[in-house]
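The structure that follows is given in the form of structure tokens.
Here the complex is missing a single protein chain, while all its other protein chains stay put.
So, chain A:
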């Protein structure tokens, strides 16, 4: 496995006097596209702000091995700047700046260089904000809800841009989203936060292969390593840890990413985290 580019250890963060994150430890390997998922108030934005260094850890530590760029959810742009002026501003305020790549990308997407940023469509503004972040050639790109308020075509275009950059130069991405369906084809790492605590962190293929959705008679569920269960009359559907069905009374199949996420969110006390790492002394 690649060395982690983002490493968070025992992170505790307070916002408005309340703990927004408690005892959060995770590592994202380089080259991954990590989905940061959780309900409102789970601590997603706080974790991202800590990862990019805009908030200092109250407890624990955050390490990023490389340069980092961040796009906030409201995609801040100077509305009276034209696209060309926005790029010029970026060039003058950054040491590392790929202006040619930025121009090529906006050209290919049909974003007019002469238009004022405030007059662009929502999708074009999202692409401009993303292009500015990518022009800084970061090793880690952190995106807060990059797909929110975008129509399906614009969402697809943003993801195409992002995936192309990951393929071209091994960029690592951490992005938050409410809509798990948007993440299914694009993300390969899952970070699940719930109520300020980390519930799941790991490779999505491994997580899906390590869980089953079982369906069968309620009452036979004892002794199973269940994450969550829903019971209707005599019938139960469970999300369990394990790679094989326990016995033929249960019909078993692999969960979808959505089922895995929902299963854990319904049971905040459960978790799927890598075991403790041996520390050399």
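Heads up, the rule we're going with is that contacts are C-beta pairs under 8 Å (C-beta built on N, C-alpha and C of every residue); 3 or more make two chains touch, one makes a residue touch a chain; residues count from 1.
FYI, contacts and distances are computed from a predicted model.
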| item | value |
| --- | --- |
| Among "Biotin-independent malonate decarboxylase subunit beta", "Cbb3-type cytochrome c oxidase subunit", "GntR family transcriptional regulator" or "4Fe-4S dicluster domain-containing protein", UniProt-listed name of the chain not shown | "GntR family transcriptional regulator" |
| Touch criterion as defined above, residue of A:54, A:167 or A:231 at the omitted chain | A:167 |
| Identified contact with the non-displayed chain, of A:185, A:206, A:243 or A:258 | A:185 |
| Absent-chain contact - pick from A:5, A:20 or A:33 | A:33 |
| Hidden partner chain, residues of chain A it touches | 33, 156, 159-161, 163-164, 166-168, 185-188 |
